[in-house]
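Just dropping this structure here.
Complex shown without one protein chain; remaining protein chains in place.
And then chain A:
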Amino acid sequence: MVAHLLSLKITLLRNSLKRSPWQLVGLIFAGLYGLGILGISLVGLAVLGTADPELIRTVVTLAGAALILGWLIIPVLASGLDMTLEPARFVTFAIPEKSMLVGLALASFIGIPGIITLIVSVGTAVAWWQSPAIALVAVPCGILAALTCILASRAITAASTSLASSRRFKDVSGILLVIPLILMGPIIGTISAGMRDFSEFLPALGATVAWTPLGAIWAVPADLASGHLVSAGAKFLIALATMAVLAWIWKTSLARALVTPAFAGSLKRTGGKLGFFARFPGTPTGAVAARSLTYWIRDPRYSASLVIAPLLPLIFVFVAGQNGGLATMGNVVGFAASFAAFMVAWSISSDVSYDSTAFALHLATGVSGRADRTGRVIAAGLLALSLGVVYASVGAALADNWSSWPAMIGLVLVAAGAGLGLASVFSSRFTLNVPLPGESPLKSKPGNNFFSVLVQLVGFAGAGILTVPVVALVVIGAVVNQPVFSWLALAAGIILGCAYLLLGIRLGAAQYERRAPELLQAVSADR
């Protein structure tokens, strides 16, 4: 039975690759990424092997604890994690519980994150290349550690199944997870800057973590190496107990989940609240705009980008503003406003893909390409422009640099216009493999990402070229220090932004009229 589950997972993986060559390309890229991490980790461990056991213990314990913590946290928030062998799918098969648990646990190793975790965990033995006996102990410890990771993620997913199946929880957690990911760079930068002061603190932290369930197993070889047999034994017991508890949690919650239908909280609500539909004019264009705006707020796939976009200028602040004063910070925010506006505007490049087969309604009602394109542009444009104007104004206020304000606004306008125009053409031409309605915004489909990234890059490059005239005016203005260029940039931003927008809508609408049925076919295939 265990072998069956393993071969099922392999068959599923193989069949998913057969669907399109892009899937294979995607897997290869993911594999290369994994190999890169693997290589760096193993080389790092080998180098670490030249240091003294204390340092090895600190590093391995802390990194290992972080690894287990990752397996514990990420599955809960990213509901899009690989759940190919979801226990719920085996409900009707009456598989003996024990075989099912063992099979599912082992099957988790098939897949890039699982394999990498296993190899790196076992690879901690490399750090002990100077004392082969310890390395020999580190191998089984590594296997147990990797198993702990799998058990942790399985236990937490099973335990939170009833919670995670509530739509609202999925929606919110998906968006929240985006924030730390986006701010990862600045956070790591801040931490590593602080790290230098913590060089005395870390060994103490490592020693403490080594006694917790997260770190125990990783510290066993180091304790043996430094001759602390008793503490090594105690930690080994802690690790075994951890695994037993995790397995028990997994088993009981699984047993409960299999007999309890998923909880889906919803209240009956009578009508009368039309939301944006009441605000926009009762035309096809107005309806599309109202629908799109509703989605920007209600659909986590859209709201995620609405959360990301405002954070972008802050990253620039982190990068540039750390050694500058308030004035630098304000200017950075003001000029980065155009990036935020562009990111929101560009989001609609995958609008039809996000619609998925619901797009059939547009086709069935025979809505014109112009109304379809314009409606989507109005919704995204409203958000992009408000965001851009707010950031530009806040930036100008912070820097007390109101003479640059027209230039900032000009950049926002041309960036939004170029983004919306290009996206209108792109989304009527390409459909991308995006998360389906209701899936986590972070869910990445294996494969096809390569093509998506290519399309995105072409779009970014195109927008870059289109904004050149305004950027040039801003740069010239900064060099010759003449406020008149700031106003010229504003004028150019208004004219070019509108031109790009109208041209994009016109081309996109014509393309929509020609290709709407083909678009529906394309999104049906991605289903």
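To be clear about the criterion, a residue touches a chain if its C-beta (ideal position, glycine included) is under 8 Å from a C-beta of that chain, and two chains touch if they have at least 3 such contacts; residues count from 1.
Operating definition for what follows: contacts and distances are computed from a predicted model.
Which listed name, "Rod shape-determining protein MreD", "ABC transporter ATP-binding protein", "CheW protein" or "APC family permease", is the one UniProt assigns to the chain that has been left out?
Matching the unshown chain against "Rod shape-determining protein MreD", "ABC transporter ATP-binding protein", "CheW protein" or "APC family permease" yields "ABC transporter ATP-binding protein".
With the missing chain put back, one of A:L24, A:L55 or A:L363 would touch it. Which one?
Considering all chains, including the one not shown, the answer is A:L363.
Touching the absent chain in the whole complex: find that residue among A:W211, A:F277 or A:F318.
A:F277
Out of A:G438, A:G464 or A:P483, point to the residue that touches the absent chain in the complete complex.
The single option touching the absent chain is A:G438.
When the complex is taken as a whole, what residues of chain A touch the one chain not shown?
Interface residues of chain A facing the absent chain: 167, 264, 266-275, 277, 282-284, 286-288, 290-291, 294-295, 298-299, 355-358, 360-368, 371, 437-438, 517-518, 520-521, 524.
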